[in-house]
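For this view, one protein chain was removed and the others were kept in their places.
Read from first to last, the chains carry the letters A and B; within each, the first residue is number 1.
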Amino acid sequence: MKVKLENISKTYFSLRGKVKALSEINLEIRDREFLVILGPSGCGKTTLLNLIAGIEKPSSGEIYFGEKLVFSDKKNVFVSPKERNIAMVFQNYALYPHMSVFENIAFPLRIQKMDKNIIKKEVEKVAEMLNIKGLLQARPYELSGGEKQRVAIARALVRKPNLFLLDEPLSNLDAQLRLTARTELKTLQKNLKITTIYVTHDQIEAMSLGERIVVMNKGKIEQIGTPEEVYHKPENLFVAKFIGTTPINFFVVEVKSEQSNIYGYLGELKIEVPEEKLHLVKDQKIGIGIRPEDIKTEVEKEDFILTVKVNIIESLGKEYLLHTTYKNYDIKILTKNKFPEKSLIKAGFSKKNLYFFSPE
Amino acid sequence: MREEKLTKVLLIIATLLAIFFCLFPFLYMLVISFSKSWDIFSLVKLEFTFKNYTEILKDPGFHCMDYIKNSLIISGISAFISVFVATMGAYAISRFQFPFRFSILLFILASSMFPQISIVGFLFKVMVKLNLINTYPALILPYISWNIPISLWIMTSYLSSIPKDLDKSALLDGCSWFQIFIKIILPVAKPGIISAGLLSFLFSFNEFLFALLLTVDYRARTVPVGIVMFQGLHGELPWGSIMAFTTLSLIPVFLIVIFFQKYIIHGVIRSGLKG
Partner (left out) sequence: MIRLYKNEIKALSIFLLPLFIFVILFIFIPVIFVFINSLFRDVTFLGKKFVFLENYIFLAKDYAFWESLKFTLLFITISVPLEIILGLLFAVILNEKIPYRGFIRVCILLPWAIPAVVSARLWELIYSYNYGLANFILLKLGLIEKPVNWLETGVSAFISLVIADIWKTTPFVAIILLAGLQTIPKEIYHQALVDRANFLQRFFKVTLPLLKPVIIVAFLFRTIDAIRIFDLIYVLTKGGPGGATTSLSIYAYEYYLSGDFGYASAISVFLFLVSLAISILYLKLSRFKEETL
């Protein structure tokens, strides 16, 4: 099922006063898509899911499920969550503590007053699928985090929802389990072909799961794109900083025009600003970004070569993160080679790996 | 080390004293209820007997069992209704965003502190008009109201501690607000409900002023009034019978405290401290 959000805003009135949780969200989720919403804590991810599910109401805007209008403030339309046929997995799973695993999974069907035998069959089917058949008689408090998560997913899937919402479902698991659960989730979604919206603040999770990623910040969408797009073509500094294993290097440099070209000066390096990025220049300045992993220490035919001083070496297991300085710029470099501290080394990078941003 | 030991000994002595202080009137009550005489100065006469019990139970004129029955029914019904009503209100207050919800809560809480004497006159007049004097409803109705604030306080604090995701999940599973309340909130809040219910029961069981003015005889009179009104047949107070009756009527209270002490303590803490 396709889902469309138009100009969705949400303002909370609380003791703190007005809190603008979401502003002017426009978003289209394609049928059967696995869409990931990525953003730092407090950026409004959960709020967005709640609005789609109908648990809360937007302050303004419209929401369509397929062609059907399910919310509009102007037309005073509100379709209740019950009628939306949506399933959601919560961050802390929200299993009903007073019911057995079987009853938890069966609950949505019981509410629909389904036949007892059918309920039993359906619950067993979904339990089989998620490998929790042995747990059906257990109580939620007896389960481990991973088991709880499976039960929550089973409860969500059992009534064959049109839309599947997951709110950081893996964040309470340990690193090992998170990895396997991630793969399983992906396979599950592929097989079931349910439109899925997945919320996370973990960019690695987002990159490996999402067909498309929505990067959010402070209640606004910063960029929508495939994992490759948000990684290689970040539209702004926030996205560039947020995506990538280590934060991007970012410099604000002076620009000068020479003949018909415009150049940014990073120390002695003279970097040409391409035509289509010229609009980013403000007050004779431009922001330039380069990822630490794109700076090479084995210099061959890089476009720009510079000598940097190694200050600190951070070991990341297989790789090292070098904190270096060049002139008065701090530069981080990700490399497989180890260098002694305080040494001077050669580093280089290519034109094609550079990002240009407005200088703020 | 010596100091440690000293504190330990002092602690044990203090504990024993505290237990004795709390229990000695009850022991005294038991001893007198089983003795032929209640005169502690003639110790010799403190002989064991069931006479006091058989007397008040055999002679229907004492109505002891009537009082106990009335008390149990009136307290039970009023506790049940007040906790149910308060839990509904607590659900609304903890789950819905509506104007003045906190003020409403405080307003009702403040009313639990009103002196009962201030409304008893009005209550009496109303019950006379409604022809309810000396009936169960005459006590049940005001008891429900007077138990609501404390139950509301306990339940609001309990429901606030239940994760709201549970409600949301149930909402998506297709529940209406009422289904959520019945199928999710009530079962999950059971410990809180038991606490509030027991406190309400005890308050109704122990209430005296309303019962004194709104009842007339054994048909609606409760234990506290019965005990105060207990008269001997020949002028002097028959302490043996009074203590036997007291012992009998305290059995429900003792059982509740012994079996549910944890719930009661939680209830008192929630109602007394912070909600």
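Odds and ends about this structure:
Assume a contact is a pair of C-beta atoms (placed from the backbone, for glycine too) under 8 Å apart; a residue touches a chain by one contact, two chains touch by 3 or more.
What you see is a predicted model; the values in this text were computed from it and never measured.
In the complete complex, the hidden chain is touched by one of B:56, B:74, B:93 or B:170, namely B:93. Mapped onto subunit B, contacts with the missing chain fall at residues 3, 7, 11-12, 14-15, 18-19, 21-23, 25-26, 28-29, 32, 38-41, 82, 85-86, 88-89, 91-94, 96-99, 101-102, 106, 108-111, 113-124, 141-142, 144-146, 148-149, 152, 156-157, 160, 176-178, 181, 202, 205-209, 223-225, 227-228, 239, 242-243, 246, 249-250, 253-254, 256-258, 261, 264-265, 268-269, 272-275.
Basically, only the chains that are shown with their structure count from here on.
Between the Cα centres of subunit A and subunit B there is a gap of 55 Å. The touching residues of subunit B, counted against subunit A in their complex, run 163, 165-166, 168-176, 179, 183-184, 187-188, 190.
Those residues of subunit A that touch subunit B in the complex are listed here as 50, 53, 55, 81-82, 86-88, 90-92, 94, 96-98, 107-108, 111-112, 155, 159.
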